[in-house]
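Missing here: one protein chain of the complex. Every other protein chain is in place.
Up next, chain A:
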Amino acid sequence: MLDRIIEILPELNTAFFETLLMVGIGLLVALILGLPIGILLYVTDKGLFWESRVAKGIIGIIVNLVRSVPFIILLVFLFPVTDLIVGRITGPLAASVSLSVAAIPFYARIVESAAREIDKGVIEAAIAVGASPWLIIKDIILPETKPGLISGLTITAISLIGYSAMAGTIGGGGIGDLAIRYGYYRYDDTVMITTVIVLIVLVQLIQYLGDFIAKTVNKK
C-alpha cells in the first residue's frame, strides 16, 4: 500500500497545488467582488444610510439566482464564459472561473450577515459625528466586521474545496479529480483514501488558521 502511495505522490503533489490554486483564485475573487457586494447589501438595508429597496432587491435577486444553481450545473453552464476568459474549459484555471462565480454570492451573503451583527447604534453614533458614508464603511463597518469577514472566508474556502472536487469530475484538475480518476474509475481504494485524508487535513488546517486569526482580531 505504501508503495502505491509513494508511486502516486508526484501526481498527488500536483493535484494538491492545483486545488490550492483553484481555491485561492476563488477566495481572491470572493474578497474583491463578494465583499463589496455584501457591504452594499447591508448598507442598502432598511434604516441604513443608503437605504434603497430597489438596489437591495436587484442585488439580492442576482445573488440568489447564482446561489440557487447547483454548482455542477453552474460549471457546465459557464463553459462559454470560461472559454472566453481562459481559452479552454478543462484544467484548474478553467475551473476557477466557475468557482469564483459561485464564491462571490456565497461570500457576499456571509459578509452581509456579519455586518448585520454590528449594533446599529455604533453606525448612528458615527453619523452623529458627521462622518461620510464612505468613511463609515471604511472605518467602522469593515473593522467592526473583521472577525466575521475572516471566519466567513474560512467557510468559503472550505466550501470551495468541496466544489473543486466537483470541478474535478469534469476535468478541472486538483485533488477531487485525482480521487475520481483513480478511486472511482479504477477502484483504487488507496488513492481514494489518501486523497480523502489529505482533504481532511487541509480542511482542518484552514479551519484552525481561520479561527485563530478571527480570534486574534476580535476585540470584543
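We take it that a contact is a pair of C-beta atoms (placed from the backbone, for glycine too) under 8 Å apart; a residue touches a chain by one contact, two chains touch by 3 or more; residues count from 1.
The working rule: contacts and distances are computed from a predicted model.
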item: Name per UniProt, for the chain absent here [options: "Sarcosine oxidase subunit delta", "Methionine ABC transporter ATP-binding protein", "Beta-ketoacyl synthase" or "NADH-quinone oxidoreductase subunit D"]; value: "Methionine ABC transporter ATP-binding protein"
item: Per the touch definition above, residue among A:140, A:155 or A:170 touching the missing chain; value: A:140
item: Residue, one of A:8, A:48, A:99 or A:126, that touches the chain absent here; value: A:126
item: Touch residues of chain A, complete complex, unshown partner; value: 119, 121-122, 124-132, 135, 139-140, 143-144, 146, 217, 219-220
